[in-house]
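All remarks here apply to the structure that follows.
Just one protein chain is left out here, and the rest sit where they should.
The first chain written gets the first letter, and so on, giving A, B and C; residue counts start at 1 in each chain.
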Amino acid sequence: MMKRPCGTFDQTYAQDMSYIRTPFRMGLLAVLFLLLFIGFPLYADDYLLGIMNVIGITVVAMLGLNILTGYCGLISIGHVAFVGVGAYTSAILSNHLGWPFWATLPSAAVVTGLMGLLVGLPALRIKGFYIAISTLAFHYIIIWVILHGGNLTKGVWGLPCDSVELFGVSLDTERRMYYLIMVVAVTGTILAFNLVRTKYGRAFVAIRDNDIAAEFMGLNIFRYKVLAFVICSVYAGVAGCLYAHYLGMLTVEQFPLIDSIWYMGFLIVGGVGSITGAVFGAFVYRLIDQVVIFLGPFIGQVFPALSGSSVAGFTQMLFGMVIILFLVLEPRGVNHRWQIVLSSFRLWPFPY
Amino acid sequence: MSVQEFVLSVKDLSLSFGGVLALDSIDMDVRKGELLALIGPNGAGKTCLLNCINGFYHPDRGSIHYRGRPITGMPLFKRAHLGIARVFQGIQLYAGLTTLDNLMAGAHYFIRHGVFSALWFVGKAKREEIRQRRVVEKIIDFLEIEYARKKMVGELPYGLQKRIDLGRALAMEPELLLLDEPMAGMNLEEKEDMARFILDIHEERDTTVVLVEHDMGVVMDIADRIVVLDFGKKIAEGDPERISKDPRVVNAYLGGEA
Amino acid sequence: MRRESISKERRCAWKVAILTVATAFLVLSASWAAAGDKAVVVIGHLPHFTGAYAATQAHYAPAQDDAVEWINRVNYIPGVELKLIWADGGTNPAKSLAGFKKMIAHKPKPVVIIGESTGIGTSLVKWHAKARVPDIEGGMSQAMIDPPSWTFCQPPPYASQFGAWVDYYLKYIWKKKTPPKFAWLTWDNPFGRSPMTKEAEAYLKSKGIQIVAREFIPNVPSNTASQCMRLRESGADFTFGGMYPSALSVVLKDMKKLGMLGSMTIGMSYATNLVELVNYVGNMADGVYITSIHPLVTEWEQKCPMVKEMYERNNRKANKWIYANCWSKFAIAAEVVKRAVQAVGPENVDGQAAYNALVGLRNFDAWGISPPISFSQTRRVGMDSVIIQTVENGQVVSKGFMATPDLLPGGKDVPR
Partner (left out) sequence: MFSQLIVSGFLTGSVYALMALGIVVIYKASSVFNFAHGSIVAFTAYLIWSFVVQLHLNPLLAGILCLLVIGIISFLVQRLILYPLTGQPVLAALMATLALGEVVSGFVTLMWPGPARTYPDFLPSGLIRLGPATITLGEIVNFVVCTLAFGAFVLFFQKSRLGLTMRGTAEDHQLARSEGVRVNRIFILAWFIAILMAGIGGFLMAFMHGVNQEPLISLGMKSLAVVILGGMESISGAVIGGLAIGVLEALGAGYLDPIFGGGVEEVFPFVILLVVLMIRPYGLFGYERIERV
């Protein structure tokens, strides 16, 4: 439940439905945007910008997965394959046909969306965890197709993809790409927020919480499940398109199964079933990656007796343990903890 | 009697699970605007019958007509679109949504906007959501659950959850409301409230109601007509007074020779 | 309830505080540790200590430390203290990219980064060019070298290794008058398929050899009977491909089961570590040839005693073959830095200087741990010869150098 400072009343339903109600929140949001688009890039170096870029792409992909898994309750462990479809679509279009970015982005979204439609179709019959495994099957099939795509995907050779060119400016530096990725990520987040507060979001949650009752209430479950798959894939496609243009080179190895599983995992760590949770998940995912990469050589330095590979094994263990700790201490995700912090902040100085 | 007067007519309905005959050639009509109570001992097939009407179970034999239209093979969700609403025996709410959203989810069919407008939340989506919100707020007022409006339903007490379940069914703007033991597990006060709501819905909104209930007192008080099931068979039908005197009904409830 | 959560928060706060203090302490102590009066030049290493390549690349861990230690001890680069930074790529492009960025962000910036995986090297081509830091890569793929960029590949192209194998086979093994029949037998992944280019097959055709089968082994094979049986039916005389020893061992066992061991000569590119293969399957490995880019352990132990000395001095247990393999890349890096220092002085060495030095590298044999390496403005492939090695009676033996034909697209040896 949203708690509000006293003295804020809703006079219309439109006001009640909106997210930003108080001038304070408006101000907070403004500050956030200023930080994101002006403050941060002003002071950050390429390294930090690079981390944020990867986080931004992950946020987009994670938002899609969150709508499918968090809201609609369908587990997907083939998400990275969809990102791959988006990436390869845009790379093929820009490499073979020379399409510009503003054309490859929607095409990647559409193609991946259609793919999602195809993957969603078994949802007519398959339920529960079995649907997760059907996405796993699609993962293998998609990767197989990419690998054997001949000249189209340059299967084993790696498909180059030019950097984005928008309005005559080539976005080939971290800083320029940063703005594009952040615009897409923020837009994606806003759209997701909007989607989940309308009938679609409610229908997804209804199906997740009680699919039988939802059907009694006149929901065409199959349609909404497929829709969830499509929306999820469109997000993945957009993320893949950004990824392709950002990375500049695609190989099939960039879309390993384990990454899909980690996407799922960090969605849970972030807080499944809430948009902010997905954003948190993306942040935690990429930041833990960084911490582990930082820690590896560092531990090697402090304990010279350990060889590099033992250190790597140790950091891998650490990675797993951090996640286990997260889960055991806060199984409802970072987002839940964040909400508690927020509400105690709002109610300060009163404990209730 | 012409077909038009029946909201629902069930003919020769049979359903079996494995070898067990759950429903055995049931014939039942529901007249427009009446409050029909469906009673019978546990396991008599009442919920099964409702499930068949809703389309959750598909009968082995027989037909169901809704306002003269055959709906026997129609999928579950489409029947809901026709105006058949259901209140469940246990708690079947969407635990992850607020009371308000549960009701809005009930009104799903009436909110008509596309994904794209929903994504941007402008124009049609916004208009439709606000319009439906008004309707839902009226239901919230009617059921006196304003204070729970923005609470997650999973956290609310049982009695309230049942009321929200009823509210969600009302949000579907039903023409035929199927209530499956709406008062089970309630205390006397809550039962009275619930009975009052059912009567109000029935009378003010002119909704046809089929009520499954074990509390004979309530049934006798509010029902226009009663159908009695036992072991999947219809054993009696008639107004409350006649049913209360019917020896087969008494037998079925008290046991003994039929 | 409230009280509980407060006390829980307090406990949490304590933990955070302790962790912060501990981390700060470690960071400080580590920064004190780094000191010296020479100019510090940083080189990066991106090995894969976890993930699919972990088993092989774990041996790089001691080698990277020992190589840098030796280079600094003998003052190989006068006036310069070489500092190694590394990140575990985890055999995962996303993780490798993060590690790469971490290294690029290091102050001072590394002048050379050594990469250890074809797929990931390919992913990072543009990033190296953008960061203007050359990449000395242990693998090789088309996209890395065409167009010439900041990525320099040590081994010859897989297609050229294949060419050398065909030449060797025709010259020394095949005795009959009629041309032999050839079959691909390789891993079904980018690495395994990389020798299978148009040019390679055209080269084969120009020698009058027919391709009778193309058999692919999954990444983790459990049963390769069908592939082997088709090979037998095709009547192939020799094969080529790329596979790790663990996968090839499954194939060899199945071949033995089907009684076809020795009926064809199996050739593999350099990644099939014969010592390890013998360890897996013993005598079954007899007659497997590889196009190696490193001399045998006994050979380099004589040629470059410092590698052996460091190995024994630090009491290493790693596989000597792979250990030396890693040294060879550090040899190139050290040589490049040395030349760059000579050109622009120890204070001004950067990626550009290293690039210039790399481009000017001619016939450098990595202190004797590999065939000679040359790069130029247009050439990004280091070697033009390989060492043919094979197993005889469970012992790995060397058969000498073999020149690799240039089978890159548009190469001079591609038949037209």
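Definition applied: contacts are C-beta pairs under 8 Å (C-beta built on N, C-alpha and C of every residue); 3 or more make two chains touch, one makes a residue touch a chain.
Note that the structure is predicted; figures quoted are calculated from it, not measured.
Engineer: Just name the one of C:T23, C:N75, C:S206 or C:S226 that touches the chain not displayed here.
Structural biologist: Checking the options C:T23, C:N75, C:S206 or C:S226, the one contacting the hidden chain is C:S226.
Engineer: Give the residue, chosen from A:F129, A:F167 or A:F345, that touches the chain omitted from the document.
Structural biologist: A:F129
Engineer: Using the touch rule from the top, list residues of chain C that touch the missing partner.
Structural biologist: On the side of chain C, residues 49-52, 54-56, 58-59, 61, 188, 214-216, 218-227, 229-230, 246-247, 249-250, 253-254, 257-259, 273, 276, 279-280, 282, 317-319, 322 touch the unshown chain.
Engineer: Under the stated touch rule, tell me which residues of chain A contact the chain that is not displayed.
Structural biologist: Per the touch rule, chain A residues meeting the hidden chain are 69, 75, 122, 125-127, 129-130, 133-134, 136-138, 140-141, 144, 147-148, 212-213, 216, 261-262, 264-265, 268-269, 272, 307, 309-310, 312-321, 323-324, 327-328, 331-332.
In the analysis below, only the chains that are shown with their structure count from here on.
Engineer: What topology does the chain touch graph have (line, ring, star, complete, other)?
Structural biologist: line
Engineer: Can you name the chain whose C-alpha mean lies closest to the mean of all the C-alpha atoms?
Structural biologist: Of all chains shown, the one whose C-alpha centroid lies nearest the global centroid is A.
Engineer: Computing the C-alpha centre of each chain, which chain sits at the greatest distance from chain A?
Structural biologist: With centres defined by C-alpha atoms, farthest from chain A sits B.
Engineer: From the C-alpha centre of chain A to that of chain C, how far is it in Å?
Structural biologist: Chain centres of chain A and chain C, defined by C-alpha means, are spaced 34 Å apart.
Engineer: Quick one: chain A and chain B, Cα centre-to-centre, how many Å?
Structural biologist: 41
Engineer: Among the residues of chain C, pick out those that touch two or more other chains and give their numbers.
Structural biologist: Correct list: empty.
Engineer: Considering chain A alone, which of its residues make contact with at least two other chains?
Structural biologist: In chain A, no residue touches two or more other chains.
Engineer: Mind listing the chain A positions that touch chain B in their complex?
Structural biologist: 1-2, 12-14, 16-17, 191, 194-195, 197-200, 202-203, 205-206, 208-210, 212-221, 227, 231, 273
Engineer: Where on chain B is chain A touching in the complex?
Structural biologist: 54, 56, 76-78, 80-81, 85-86, 88, 92-98, 101, 104-106, 108-109, 111, 113, 115, 118-121, 125-126, 129-130, 133-134, 137, 150-152, 168, 172
Engineer: Flag every residue of chain A that touches chain C in the complex, lowest number first.
Structural biologist: Those residues of chain A that touch chain C are 45-47, 50-51, 54, 147, 154-158, 160, 172-173, 247-254, 256, 258-259, 286, 289-290, 292-294, 296-298, 300-302, 307-313, 315-316, 340, 351-352.
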